[in-house]
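For this depiction, one protein chain was excluded, whereas all remaining protein chains were kept in their positions.
Coming up: chain A.
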Amino acid sequence: MGSRASTLLREEEIEEIKKETGFSHSQITRLYSRFTSLDKGENGTLSREDFQRIPELAINPLGDRIINAFFPEGEDQVNFRGFMRTLAHFRPIEDNEKNKNPTASEPLNSRSNKLLFAFRLYDLDRDDKISRDELLQVLRMMVGVNISDEQLGSIADRTIQEADTNGDSCISFQEFIKVLEKVDVEQKMSIRFLH
């Protein structure tokens, strides 16, 4: 009860988040309510354990990678701004945004940024290339113990072979975009938030 004042969101903060992420006022307050309900320590930040307490997330084979995406490089806590910034990638692209001022900075939920988010799920060391090892790591996370190393290796090789156009045995971001060019990323990587 005592820390109630510090857990209320101020109007200025809501405006800032609105500008940065494009969420509406009511969406931000709802997501703040969700943030505080996950924050068991009541200190205004979430740790990895707070995320892992969600059973459906804990059983997701890529759960750990997704949770990682919330935390900035080398940090163990994420505040509400960071939380919203990551979620903003999954905001649906509205029609009126497509014709926005082209000189304004790219919104977090643009097609390109959504693809970059997906790319970074593979590219753990952030060297802008998905190496064979990185691909194998993700594959292993998704299949568990059900497929042998050799089979997984050949799947990885085949995937790189198909996507690699410049012959460096890695998948760059451009090659990644090419593979996914026909995918409706706007829909597949969006969550329908209530207004």
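Simple rule for what comes next: contacts are C-beta pairs under 8 Å (C-beta built on N, C-alpha and C of every residue); 3 or more make two chains touch, one makes a residue touch a chain; residues count from 1.
Definition applied: contacts and distances are computed from a predicted model.
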item	value
Hidden chain of the complex, named as in its UniProt record, picked from "Mitochondrial inner membrane protease subunit 2", "MOC2B synthase", "Glycerol-3-phosphate acyltransferase 4" or "Ribonuclease P protein subunit p20"	"Glycerol-3-phosphate acyltransferase 4"
Residue among A:Ile17, A:Ile93, A:Leu108 or A:Met189 that touches the chain left out of view	A:Met189
Touching residues (missing chain, whole complex) on chain A	1, 8, 25-27, 29-31, 33-34, 37-38, 51-63, 66-67, 70, 87, 90, 117-118, 121-122, 138-139, 142-147, 151, 155, 159, 163, 171, 176, 179-180, 182-185, 188-194
